[in-house]
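Just dropping this structure here.
Left out: one protein chain. Kept in place: all the others.
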Amino acid sequence: MTANTGKPARAIPGQPDMWVLVLFEALVFTAYFAVYLFHRSAHSELFLRSQARLDPRFGTLNTLLMLTSSLFMLRCVQASRAGAIRAAMTSALITGLLGTAFGVSKITEWIRLVHGGSGFTSNEFFEYYFFLTGIHFLHLLIGFVAIGVIACQLRRRERRSQEVVETCATYWHTVDLLWVLIFSLLTW
Amino acid sequence: MRSIAWHWRNNPKRELWLAWYATVVFYNIFFIVFFPVTHAQPPPHPGWSDAQVAYWFARSHGGLLAGFAIMFAIAGLTAPQNALIAYSMRRMSVSRAFAYSYLVMYSLSALPGMLLLCVVLSVGALRPGRDPAQLHWLYDFGFLSFTGTMGIFLIGSLVWMLAILLDKNRVMPKWFGYLNLCNALTEVVVAPAWIFRTGVLTWNGLISWWINIAVFGIYTGAFIMQLRNLILREDFGDGPLPSLAEATR
Partner (left out) sequence: MNAQAKRRALIVWLILSAITLAYLPLDSWVDSQGTYRASSVVTTIAILLALVKARFIFREFMQVRNAPTLLGRLTDLWVLMIGAALLGSYFLGLGHVS
């Protein structure tokens, strides 16, 4: 942030390359969603009946956890940019904890559904449900690696790369972005 | 003609170009054989009955035998391709272990990832009078082995990705490293093909095949382009590669 003009220079946060991943994955997931929605409206009765087995409170909680984790990831980047490394580390840690809470909540929801008789192969709706939440979970796990990379970068005294920190943050927000879309489509 | 002869004798990059052209030729033949000639791709349906499978073998009979005969003849072209990719990792600032492990993994992966399907479907097509139940067995074996053994490709993609992201010699752009991650994830999307015989997650399903193949196609196009750029920029040094603009001035 420049003090003289008061307006920050326009720059892409992190490596511009990461945006290739972000936009590409968004497209691929949109393709999955389009297939899901098409089949859903073609078999709406089965899908609506199955959707009723989902507890919307789980989905809402998960979304709030994801959004809050994104907030703390942003705070981590802002702190790191300002040189407040300890604050950045704390924010990164909280992001990780919220992400873990999301993971635990998701697994709990899966177990509940499977025990309730709704598994991956139970019907068409749950095929999509477990597939989409499963592939998202995989992205979440990669997100934990990204947080790990951020933590490593923050602990360095020399050759710390703000660019790498922001690149990893961009990835984490993508996990949030994808979840927001999944939540709206699966629960409603 | 004289220019080609001169390059053959004098161009220090001739082996690299040979490997690159081998890659391009291989993928073109692969596409022609697997799609219009043998009709093995897009894959036929896993939910078919014995009779339907037998009919598919009968209908594609000539194409299967001729097409896969060509594949067996040119299967060796995967070697220069894997070598070129491994070479890209050797040129990077990262450990040589990346290049060597990729080479081993991808050399082995051609077996379940391509050859097994060719062998099994050729066996099925060889004797037209086979029992349809037997043909169905071969059919399942072939297509499941082709689609379901993506684990090696997954790990290989991650190895290349890691090498690219850690590399300080700017051999490959970082966005291509991230694209490797996208490709790796498609290998996971294919895994449900072992479980489903109907729906979008089958070995020929809308998600597990069609969307996947689109991603794979983009990825393949990208790496062929990147390997070409690598060869153009190669200075046979140890440090960062010059940019494409600098190298082709």
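Letters are used for the chains, namely A and B, taken in the order the chains are written, and counting of residues starts over at 1 for each.
Methods note: a contact is a pair of C-beta atoms (placed from the backbone, for glycine too) under 8 Å apart; a residue touches a chain by one contact, two chains touch by 3 or more.
Keep in mind the model is a prediction, meaning the values are calculated, not measured.
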Considering the full assembly, with which of the depicted chains is the omitted chain in contact? A
Identified contact with the non-displayed chain, of A:Ile94, A:Ile142 or A:Leu185: A:Leu185
Touching residue (missing chain; options A:Thr63, A:Ser118, A:Thr133 or A:Gln153): A:Thr63
Chain not shown, touching residues in chain A: 1, 8, 10-13, 19, 22-23, 26-27, 30-31, 33-35, 37-44, 48, 56-57, 60, 63-64, 67-68, 70-71, 73-75, 77-79, 82, 84, 87, 170, 173, 176-177, 180-181, 183-185, 187-188
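Keep this in mind: only the chains that are shown with their structure count from here on.
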Using mean C-alpha positions as chain centres, tell me how far chain A is from chain B in Å, no decimals. 30
Within their complex, chain A touches chain B through residues 15-18, 20-21, 24-25, 28, 31-32, 35, 39, 120-121, 124, 127-128, 131, 135, 138-139, 142
Which stretch or stretches of chain B touch chain A in the complex? 173-175, 177-179, 181-182, 185, 188-189, 192, 195-196, 199-201, 206-207, 211, 214-215
